[in-house]
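Note that this complex is displayed minus one protein chain, with the remaining chains in position.
Labels run A and B following the written order; every chain starts at residue 1.
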Amino acid sequence: MIPALEVRNLTTSFRTQNGWVKAVDNVGFEVMPGEVVGLVGESGSGKSVTLHSILRLVHAPGTVAGSVKWQGRDLLTMPERELRKVRGGEIAMIFQEPMTALNPVLPVGIQIEENLSAHTALDGRQRAARARELMDLVGIPEAARRLKDYPHQFSGGMRQRVMIAIALASGPKLLLADEPTTALDVTIQDQILKLILDLRDELQMGVVLVTHDLGVVAATCDRMAVMYAGRIVETGSVVDVFAEPHHAYTRGLLGSVPRGGAGRTLLLSIEGTPPGLASIPPGCSFNPRCTFATDICRKETPMLAEFAPGRLVACHHHREVAAAGSPVV
Amino acid sequence: MTLVATAPVAKRRARLRLPFTLVFGGTIIGLSTIVAFFPSLFAPYDPAAMDYNALLQPPTMAHPFGTDSFGRDVLTRVIHAYTVDMQIAVFATLFPFVFGTFIGALVGYAGGWVNALFGRVVDAIITFPFLVLVIAIVAVLGPGLINMYVAVSVVGWVFYARLVATEVQVQKRLDYAHSGRAMGYRPLRIIFRHLLPNAITPALVYWMTDMALAILLGSSLGYLGLGAQPPTAEWGVQIADGKNFMNTAWWISVFPGVAIVVTGLGFSLVGDGLAELLRTKK
Partner (left out) sequence: MNAALSQTLIAAEEVSKEFHIPHGLWRRLTGQPRLAVHALNGVSFQINRGETLGIVGESGCGKSTLARCLVRLFDCDDGRVRFEGEDIADLKGADRRAFNRRVQMIFQDPYSSLNPRMRVREILGEALAVHKMRPRAQIPARIAELLDLVRLPSDAADKFPHEFSGGQRQRIGIARALAVEPDVLVADELVSALDVSVQAQVVNLLLQLQEQLNLTVVFVAHDLRLVRHISHRVAVMYLGKIVEIGPTEALFSAPRHPYTKALLDAAPELDPTKRTRTVAARGELPSPINLPKGCLFNTRCPHAFDRCFAERPLLSDRTPAHKAACHLTDFGAPSLQNLEAIS
């Protein structure tokens, strides 16, 4: 199968008071049509910047290098005018806080129709009809009446549905979702995640889901990439990674989440805190927090390498980590 | 080796970096203060000495700012006026700042009907034009610097109180204030030890601006004959002295005017600099 999206050597740098820092460092992954890929990491891991870099939504003084192949074309070198057709057209994006992503002074129906007129050839009447269909599709009750409502008249969960409806208006082939359920309650999160999966099935779109919540990954994604300090440290199918993590960070992350049946025992925590972008340690960036670290980890940065079909890890001691077992099974 | 040695130095320098506005404004105010305390060290003549042989002289080497209609040296009088005008800047604002901050902190913390009542008082006071109100009070009490301070203080504190009350209301909703209450700290401790240090910045910045405004106001009242009384050297009084000679002897009014502008600018810059320096680090 040919990947829908192919990201290679993606590097995003920002200029700060102390010089240039790499928020995303040599990141590569691909998304197959109809596949849900999870980008997992903690704050500052670069997961969100990666997502924004794909559509060149990084503001100056940031620069994006590498390549992002979308249906044979490179989004990073494409002229701005062509890119605008792709953004919100073939590739749509949804955000964590829908209130700031929606225009507060326009009724949501107008905002959906805006996207329809930018990316489809429908006439006015067809657009109105399609807007209602989309509101129905994302599960907003009384869709026809609510088209005239403004964003603040919707609850958090409903606003997220509105944003998804706007994103879907153009019939995208890829959905980029940046922590779409982090601001929502668990029952509403469950509704939205399942909505995204249903839409994926119906529309055969690929999804890149950025999240810090391993539960969300386990429940939604087909494949996952774990990010730490701007790099991908491990990728593979979600089932494989959960069953046999090969990177000490992945293992620590899985162990940090409490699971049932082991009440009031100490969690397998990772000591220390993630490094700031300006002070990433030499060698493997995880080495100061890693219980498996040896001299080589402090000197040499491990490369992301395939050790089994579809499974990549960037760790000098991944066999030992794997042998230590998964904390979730 | 050199890298290791320079790193901490760079860090220390970064911590000590003061805003440019603060340094520049501070220099102006610092120099002004020194002049205000020791005018005779800088002034070439006696401020009251009249020289009928040198009336309305334009700027020369002997009189760099010229002389006025009594033959007094304008430079000398501008320098001696620092004593009066800097005093106005401080005394016309110190009481409003302290009292207003105190009341504002209490009102902001109390909230509820106390705050509502305070709001009405503020409304009542600020609906009068400030200058007209001050002039009315001075007219009742009689002209002179002391009465001017009283008049300004009666009105001025509400501005500080309103600023501080608003900010305290914001701060008291933050968890560190809740935490103080949950720890069983007394309200006065929470207000003055915890909330006020975090709420005072706007009032402090406004105080600097207010000192500049006080000098303007003092000069205005001096000009109108309600503030400092002639023959005291005061910038407003000097400008008033020169108003009849604007076409023939511009220097009598212009140099005191420049002094007002420069001093006012100094206070404003210090205010801006303080705002930048005291911004809470996140």
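Criterion: a residue touches a chain if its C-beta (ideal position, glycine included) is under 8 Å from a C-beta of that chain, and two chains touch if they have at least 3 such contacts.
Keep in mind the model is a prediction, meaning the values are calculated, not measured.
Asker: Touched by the hidden chain, which of the shown chains?
Answerer: Hidden chain, whole complex, touched shown chains: A, B.
Asker: With the full complex in mind, choose from A:Gly19, A:Pro79 or A:Gly260 the residue touching the hidden chain.
Answerer: Per the contact definition at the top, the residue touching the missing chain is A:Gly260.
Asker: Of the residues listed, A:Leu106, A:Ala129, A:Val239 or A:Ala305, which one is in contact with the missing chain?
Answerer: Checking each option in A:Leu106, A:Ala129, A:Val239 or A:Ala305, the one touching the absent chain turns out to be A:Val239.
Asker: Of A:Ala128, A:Ile188 or A:Ala324, which residue touches the hidden chain?
Answerer: Of all options in A:Ala128, A:Ile188 or A:Ala324, contact with the hidden chain holds for A:Ile188.
Asker: Since one chain has been left out of the picture, which residues of subunit A touch it in the full complex?
Answerer: 42-43, 155, 157-158, 185-191, 193-194, 197-198, 212-220, 238-239, 242, 252-253, 255-260, 262-264, 266-271, 273-274, 328-329
Asker: If the hidden chain were put back, which residues of subunit B would touch it?
Answerer: 174-176, 178-179, 181-185, 189, 193-194, 197-198, 280-282
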